[in-house]
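Here the complex is missing one protein chain, while the rest keep their positions.
Moving on, here comes chain A:
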Amino acid sequence: MPEREEYALNDPIIAINGLNKTYQGGFQALTRVDLTIQRGEIFALLGPNGAGKTTLISVVCGLVNPTQGEVVIDGFDSVRDYRQARERIGLVPQELTNEAFETVWNTVSFSRGLFGKAPDPAHIEKVLKSLALWDKRDNRLMTLSGGMKRRVLIAKALSHEPRILFLDEPTAGVDVELRRDMWEVVRGLRESGVTIILTTHYIEEAEEMADRIGVINRGEIVLVEEKAALMQKLGSKQLTLQLQTPLDELPGALQVEALSLAADGHELVYTYDGRQAEEGHGIPALLATLEREGITFQDLHTRQSSLEDIFVDLVKERA
(Lines give C-alpha, C1' and ligand atoms only; values in the text may rest on other atoms or scores of the structure.)
Protein backbone atom coordinates (compact mmCIF):
# COMPACT_ATOMS: atom_id res chain seq x y z
CA MET A 1 0.00 0.00 0.00
CA PRO A 2 1.43 3.42 -0.81
CA GLU A 3 2.05 5.79 2.05
CA ARG A 4 -0.82 8.22 2.46
CA GLU A 5 1.36 11.24 1.56
CA GLU A 6 2.21 9.62 -1.76
CA TYR A 7 -1.38 8.89 -2.56
CA ALA A 8 -2.26 10.74 -5.71
CA LEU A 9 -5.57 11.70 -7.18
CA ASN A 10 -5.09 9.32 -10.07
CA ASP A 11 -4.58 6.36 -7.74
CA PRO A 12 -7.62 4.13 -7.31
CA ILE A 13 -10.04 5.32 -4.67
CA ILE A 14 -10.55 1.71 -3.56
CA ALA A 15 -7.95 -1.04 -3.83
CA ILE A 16 -8.95 -4.53 -2.73
CA ASN A 17 -6.06 -6.96 -2.53
CA GLY A 18 -6.24 -10.73 -2.05
CA LEU A 19 -9.51 -10.61 -0.13
CA ASN A 20 -10.84 -13.88 1.28
CA LYS A 21 -13.87 -14.37 3.46
CA THR A 22 -14.83 -17.68 4.96
CA TYR A 23 -17.83 -17.61 7.27
CA GLN A 24 -18.11 -19.72 10.39
CA GLY A 25 -19.28 -23.07 9.18
CA GLY A 26 -16.81 -23.03 6.33
CA PHE A 27 -18.73 -21.28 3.56
CA GLN A 28 -16.21 -19.39 1.45
CA ALA A 29 -17.99 -16.24 0.27
CA LEU A 30 -14.99 -14.50 -1.31
CA THR A 31 -11.92 -16.05 -2.89
CA ARG A 32 -8.78 -14.01 -3.62
CA VAL A 33 -10.66 -10.93 -4.72
CA ASP A 34 -8.50 -8.24 -6.30
CA LEU A 35 -10.32 -5.16 -7.49
CA THR A 36 -9.62 -1.48 -7.97
CA ILE A 37 -12.21 1.26 -8.28
CA GLN A 38 -11.24 4.47 -10.01
CA ARG A 39 -12.07 7.89 -8.64
CA GLY A 40 -15.33 9.32 -9.98
CA GLU A 41 -16.52 6.25 -11.87
CA ILE A 42 -19.74 4.30 -11.64
CA PHE A 43 -18.82 0.68 -11.15
CA ALA A 44 -21.47 -1.99 -11.39
CA LEU A 45 -20.91 -5.30 -9.68
CA LEU A 46 -23.03 -8.00 -11.21
CA GLY A 47 -23.57 -11.50 -10.04
CA PRO A 48 -26.24 -14.10 -9.36
CA ASN A 49 -27.76 -14.54 -5.91
CA GLY A 50 -25.19 -15.67 -3.36
CA ALA A 51 -22.27 -14.73 -5.61
CA GLY A 52 -20.62 -12.60 -2.89
CA LYS A 53 -21.67 -9.09 -3.91
CA THR A 54 -23.06 -8.06 -0.54
CA THR A 55 -20.23 -9.78 1.35
CA LEU A 56 -17.69 -7.83 -0.69
CA ILE A 57 -19.43 -4.52 0.04
CA SER A 58 -19.83 -5.47 3.69
CA VAL A 59 -16.11 -6.15 4.08
CA VAL A 60 -15.19 -2.83 2.46
CA CYS A 61 -17.64 -0.94 4.68
CA GLY A 62 -16.58 -2.69 7.90
CA LEU A 63 -19.71 -4.79 8.46
CA VAL A 64 -17.95 -8.10 7.99
CA ASN A 65 -14.44 -9.05 9.11
CA PRO A 66 -12.24 -10.29 6.26
CA THR A 67 -10.50 -13.63 6.72
CA GLN A 68 -7.51 -12.50 4.67
CA GLY A 69 -6.45 -9.62 2.48
CA GLU A 70 -6.67 -5.85 2.68
CA VAL A 71 -8.89 -3.02 1.54
CA VAL A 72 -7.40 0.42 0.99
CA ILE A 73 -9.82 3.34 0.81
CA ASP A 74 -8.36 6.51 -0.65
CA GLY A 75 -4.98 5.51 0.73
CA PHE A 76 -6.24 4.42 4.15
CA ASP A 77 -6.30 0.83 5.35
CA SER A 78 -9.91 -0.11 6.15
CA VAL A 79 -8.97 -1.84 9.41
CA ARG A 80 -5.98 0.09 10.75
CA ASP A 81 -7.18 3.55 9.64
CA TYR A 82 -10.88 2.76 9.94
CA ARG A 83 -11.89 6.30 10.89
CA GLN A 84 -10.38 7.97 7.83
CA ALA A 85 -11.45 5.10 5.58
CA ARG A 86 -15.07 4.91 6.72
CA GLU A 87 -15.74 8.64 6.82
CA ARG A 88 -15.24 8.59 3.04
CA ILE A 89 -17.92 5.95 2.51
CA GLY A 90 -21.69 6.10 2.37
CA LEU A 91 -23.61 2.83 2.28
CA VAL A 92 -27.14 2.24 1.06
CA PRO A 93 -28.03 -1.30 2.14
CA GLN A 94 -30.15 -3.72 0.23
CA GLU A 95 -32.80 -4.09 2.91
CA LEU A 96 -35.09 -1.21 3.83
CA THR A 97 -33.79 -0.92 7.36
CA ASN A 98 -34.65 2.14 9.39
CA GLU A 99 -36.08 3.37 12.64
CA ALA A 100 -39.81 3.28 11.94
CA PHE A 101 -40.78 5.91 14.51
CA GLU A 102 -38.18 8.52 13.57
CA THR A 103 -38.88 11.44 11.27
CA VAL A 104 -37.02 11.81 7.98
CA TRP A 105 -35.19 14.91 9.21
CA ASN A 106 -34.11 13.34 12.49
CA THR A 107 -32.88 10.10 11.00
CA VAL A 108 -30.82 11.86 8.30
CA SER A 109 -29.38 14.30 10.86
CA PHE A 110 -28.57 11.34 13.12
CA SER A 111 -26.55 9.72 10.33
CA ARG A 112 -24.50 12.87 9.83
CA GLY A 113 -23.66 13.02 13.53
CA LEU A 114 -22.87 9.32 13.62
CA PHE A 115 -20.26 9.83 10.92
CA GLY A 116 -18.57 12.47 13.04
CA LYS A 117 -19.76 15.58 11.26
CA ALA A 118 -21.01 18.74 12.95
CA PRO A 119 -24.70 19.50 12.42
CA ASP A 120 -25.32 21.26 9.10
CA PRO A 121 -29.04 21.86 8.52
CA ALA A 122 -28.30 23.52 5.16
CA HIS A 123 -26.60 20.38 3.85
CA ILE A 124 -29.38 18.12 5.13
CA GLU A 125 -31.90 20.40 3.44
CA LYS A 126 -29.95 20.21 0.17
CA VAL A 127 -29.80 16.40 0.32
CA LEU A 128 -33.50 16.08 1.11
CA LYS A 129 -34.45 18.43 -1.68
CA SER A 130 -32.24 16.62 -4.20
CA LEU A 131 -34.02 13.38 -3.35
CA ALA A 132 -37.51 14.93 -3.38
CA LEU A 133 -37.85 14.26 0.35
CA TRP A 134 -38.12 17.84 1.57
CA ASP A 135 -41.91 17.74 1.81
CA LYS A 136 -41.67 14.56 3.83
CA ARG A 137 -39.07 15.81 6.31
CA ASP A 138 -41.45 15.74 9.28
CA ASN A 139 -43.04 12.42 8.33
CA ARG A 140 -42.27 9.33 10.34
CA LEU A 141 -40.49 6.68 8.30
CA MET A 142 -43.24 4.14 8.91
CA THR A 143 -45.66 6.34 6.94
CA LEU A 144 -43.50 6.41 3.79
CA SER A 145 -43.77 4.20 0.72
CA GLY A 146 -41.05 1.68 -0.11
CA GLY A 147 -39.57 3.97 -2.75
CA MET A 148 -39.46 6.90 -0.35
CA LYS A 149 -37.82 4.74 2.31
CA ARG A 150 -35.16 3.82 -0.25
CA ARG A 151 -34.57 7.53 -0.87
CA VAL A 152 -34.25 8.10 2.87
CA LEU A 153 -31.53 5.46 3.00
CA ILE A 154 -29.71 7.28 0.21
CA ALA A 155 -30.15 10.59 2.06
CA LYS A 156 -28.71 9.02 5.20
CA ALA A 157 -25.73 7.73 3.24
CA LEU A 158 -25.16 11.17 1.72
CA SER A 159 -25.66 13.11 4.94
CA HIS A 160 -21.95 13.12 5.79
CA GLU A 161 -20.78 14.09 2.30
CA PRO A 162 -19.03 10.82 1.38
CA ARG A 163 -16.65 10.52 -1.56
CA ILE A 164 -17.67 6.95 -2.22
CA LEU A 165 -21.22 5.66 -2.30
CA PHE A 166 -22.11 1.98 -2.17
CA LEU A 167 -25.55 1.15 -3.46
CA ASP A 168 -26.48 -2.44 -2.74
CA GLU A 169 -29.35 -3.29 -5.08
CA PRO A 170 -30.59 0.33 -5.06
CA THR A 171 -33.69 -0.24 -7.12
CA ALA A 172 -34.79 -3.62 -5.83
CA GLY A 173 -38.56 -3.58 -5.49
CA VAL A 174 -38.81 -0.07 -6.90
CA ASP A 175 -41.24 0.68 -9.72
CA VAL A 176 -39.96 1.59 -13.18
CA GLU A 177 -40.62 5.32 -12.88
CA LEU A 178 -38.90 5.59 -9.53
CA ARG A 179 -36.02 3.49 -10.81
CA ARG A 180 -35.42 5.99 -13.59
CA ASP A 181 -35.60 8.84 -11.05
CA MET A 182 -33.05 6.99 -8.95
CA TRP A 183 -30.72 6.65 -11.92
CA GLU A 184 -30.92 10.38 -12.40
CA VAL A 185 -30.00 10.89 -8.76
CA VAL A 186 -27.01 8.56 -9.15
CA ARG A 187 -25.83 10.34 -12.29
CA GLY A 188 -26.14 13.66 -10.47
CA LEU A 189 -24.01 12.32 -7.65
CA ARG A 190 -21.33 11.15 -10.05
CA GLU A 191 -21.29 14.59 -11.63
CA SER A 192 -20.68 16.05 -8.18
CA GLY A 193 -17.56 13.86 -7.91
CA VAL A 194 -18.87 10.92 -5.90
CA THR A 195 -17.54 7.50 -6.87
CA ILE A 196 -20.37 5.02 -7.07
CA ILE A 197 -20.28 1.26 -6.69
CA LEU A 198 -23.57 -0.46 -7.22
CA THR A 199 -24.60 -4.06 -7.11
CA THR A 200 -27.60 -5.00 -9.08
CA HIS A 201 -29.64 -7.83 -10.47
CA TYR A 202 -30.97 -5.53 -13.15
CA ILE A 203 -28.58 -5.76 -16.08
CA GLU A 204 -30.47 -2.85 -17.60
CA GLU A 205 -29.37 -0.77 -14.65
CA ALA A 206 -25.70 -1.53 -15.16
CA GLU A 207 -26.03 -1.08 -18.91
CA GLU A 208 -27.71 2.27 -18.39
CA MET A 209 -25.38 3.73 -15.80
CA ALA A 210 -22.06 1.98 -15.32
CA ASP A 211 -18.70 3.01 -16.70
CA ARG A 212 -17.18 -0.32 -15.78
CA ILE A 213 -18.67 -3.69 -15.04
CA GLY A 214 -17.39 -6.34 -12.69
CA VAL A 215 -18.87 -9.80 -12.64
CA ILE A 216 -18.61 -11.88 -9.50
CA ASN A 217 -19.57 -15.52 -9.37
CA ARG A 218 -19.11 -17.98 -6.49
CA GLY A 219 -16.99 -15.45 -4.62
CA GLU A 220 -14.54 -14.82 -7.44
CA ILE A 221 -14.25 -11.81 -9.67
CA VAL A 222 -14.78 -13.34 -13.07
CA LEU A 223 -14.29 -10.25 -15.14
CA VAL A 224 -13.77 -6.50 -14.89
CA GLU A 225 -14.12 -4.46 -18.04
CA GLU A 226 -15.14 -1.09 -19.39
CA LYS A 227 -18.81 -1.46 -20.24
CA ALA A 228 -18.42 -0.41 -23.87
CA ALA A 229 -15.36 -2.63 -24.38
CA LEU A 230 -17.12 -5.55 -22.73
CA MET A 231 -20.11 -5.19 -24.96
CA GLN A 232 -17.87 -5.00 -28.00
CA LYS A 233 -15.61 -7.82 -26.98
CA LEU A 234 -18.17 -10.31 -25.80
CA GLY A 235 -21.40 -9.07 -27.20
CA SER A 236 -22.55 -10.96 -30.27
CA LYS A 237 -24.33 -9.13 -33.06
CA GLN A 238 -26.84 -10.38 -35.56
CA LEU A 239 -27.39 -9.11 -39.07
CA THR A 240 -30.66 -10.16 -40.69
CA LEU A 241 -31.06 -9.72 -44.43
CA GLN A 242 -34.54 -9.96 -45.96
CA LEU A 243 -33.94 -11.62 -49.27
CA GLN A 244 -35.55 -10.59 -52.56
CA THR A 245 -35.95 -14.23 -53.50
CA PRO A 246 -36.28 -16.94 -50.85
CA LEU A 247 -33.61 -19.64 -50.76
CA ASP A 248 -34.21 -23.36 -50.23
CA GLU A 249 -30.68 -23.82 -49.00
CA LEU A 250 -27.47 -21.86 -48.66
CA PRO A 251 -25.06 -22.04 -51.59
CA GLY A 252 -21.73 -23.75 -50.86
CA ALA A 253 -19.78 -20.51 -50.41
CA LEU A 254 -22.19 -19.44 -47.66
CA GLN A 255 -22.33 -22.71 -45.75
CA VAL A 256 -20.55 -21.57 -42.62
CA GLU A 257 -21.59 -21.81 -38.98
CA ALA A 258 -22.28 -18.11 -38.64
CA LEU A 259 -24.92 -18.08 -41.37
CA SER A 260 -28.38 -19.58 -41.34
CA LEU A 261 -31.69 -19.26 -43.10
CA ALA A 262 -34.83 -18.20 -41.31
CA ALA A 263 -38.48 -17.35 -42.05
CA ASP A 264 -38.79 -20.18 -44.62
CA GLY A 265 -35.77 -18.98 -46.53
CA HIS A 266 -36.87 -15.35 -46.69
CA GLU A 267 -34.20 -14.22 -44.22
CA LEU A 268 -30.47 -14.78 -44.03
CA VAL A 269 -29.13 -14.43 -40.50
CA TYR A 270 -25.47 -13.70 -39.84
CA THR A 271 -24.24 -13.97 -36.25
CA TYR A 272 -20.86 -12.44 -35.47
CA ASP A 273 -19.00 -10.69 -32.69
CA GLY A 274 -16.78 -7.63 -32.34
CA ARG A 275 -13.60 -9.64 -32.79
CA GLN A 276 -14.68 -11.05 -36.16
CA ALA A 277 -15.44 -7.55 -37.31
CA GLU A 278 -11.98 -6.40 -36.21
CA GLU A 279 -10.34 -9.34 -37.98
CA GLY A 280 -12.01 -8.44 -41.29
CA HIS A 281 -14.33 -11.45 -41.54
CA GLY A 282 -17.37 -9.36 -40.89
CA ILE A 283 -20.11 -7.84 -42.96
CA PRO A 284 -18.02 -6.57 -45.94
CA ALA A 285 -16.81 -10.09 -46.65
CA LEU A 286 -20.38 -11.43 -46.42
CA LEU A 287 -21.76 -8.77 -48.74
CA ALA A 288 -19.03 -9.46 -51.29
CA THR A 289 -19.86 -13.17 -51.22
CA LEU A 290 -23.57 -12.43 -51.66
CA GLU A 291 -22.84 -10.28 -54.67
CA ARG A 292 -20.68 -13.01 -56.21
CA GLU A 293 -23.47 -15.53 -55.66
CA GLY A 294 -26.08 -13.14 -57.12
CA ILE A 295 -28.14 -13.03 -53.94
CA THR A 296 -29.92 -9.73 -53.42
CA PHE A 297 -31.80 -8.41 -50.43
CA GLN A 298 -34.49 -5.75 -49.92
CA ASP A 299 -33.93 -4.80 -46.30
CA LEU A 300 -31.65 -5.47 -43.36
CA HIS A 301 -31.49 -4.89 -39.65
CA THR A 302 -28.98 -5.59 -36.90
CA ARG A 303 -29.34 -6.55 -33.26
CA GLN A 304 -26.68 -6.41 -30.57
CA SER A 305 -26.76 -8.74 -27.57
CA SER A 306 -27.52 -7.03 -24.29
CA LEU A 307 -25.37 -7.03 -21.21
CA GLU A 308 -27.79 -9.54 -19.79
CA ASP A 309 -26.97 -12.00 -22.58
CA ILE A 310 -23.27 -11.47 -21.91
CA PHE A 311 -23.70 -11.92 -18.19
CA VAL A 312 -25.73 -15.11 -18.56
CA ASP A 313 -23.14 -16.51 -20.97
CA LEU A 314 -20.30 -15.66 -18.60
CA VAL A 315 -21.88 -17.18 -15.54
CA LYS A 316 -23.00 -20.27 -17.47
CA GLU A 317 -19.53 -20.70 -18.92
CA ARG A 318 -17.93 -20.77 -15.46
CA ALA A 319 -20.60 -22.79 -13.67
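Simple rule for what comes next: contacts are C-beta pairs under 8 Å (C-beta built on N, C-alpha and C of every residue); 3 or more make two chains touch, one makes a residue touch a chain; residues count from 1.
In this section, contacts and distances are computed from a predicted model.
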**Prompt:** Out of "NADH-quinone oxidoreductase subunit L", "Carbamoyl phosphate synthase large chain", "Cysteine desulfurase" or "Transport permease protein", what name does the UniProt record list for the absent chain?
**Reply:** "Transport permease protein"
**Contact residue for the chain not shown (choose from A:Asn20, A:Asn98 or A:Thr271)** = A:Asn98
**Fill in**
Of A:Lys117, A:Arg137, A:Arg187 or A:His201, the residue touching the omitted chain is A:Lys117
**Prompt:** Which chain A residues would touch the chain omitted from the figure, given the whole complex?
**Reply:** 23-24, 61-65, 82-87, 89, 91, 93, 95, 97-102, 106, 110-118, 156
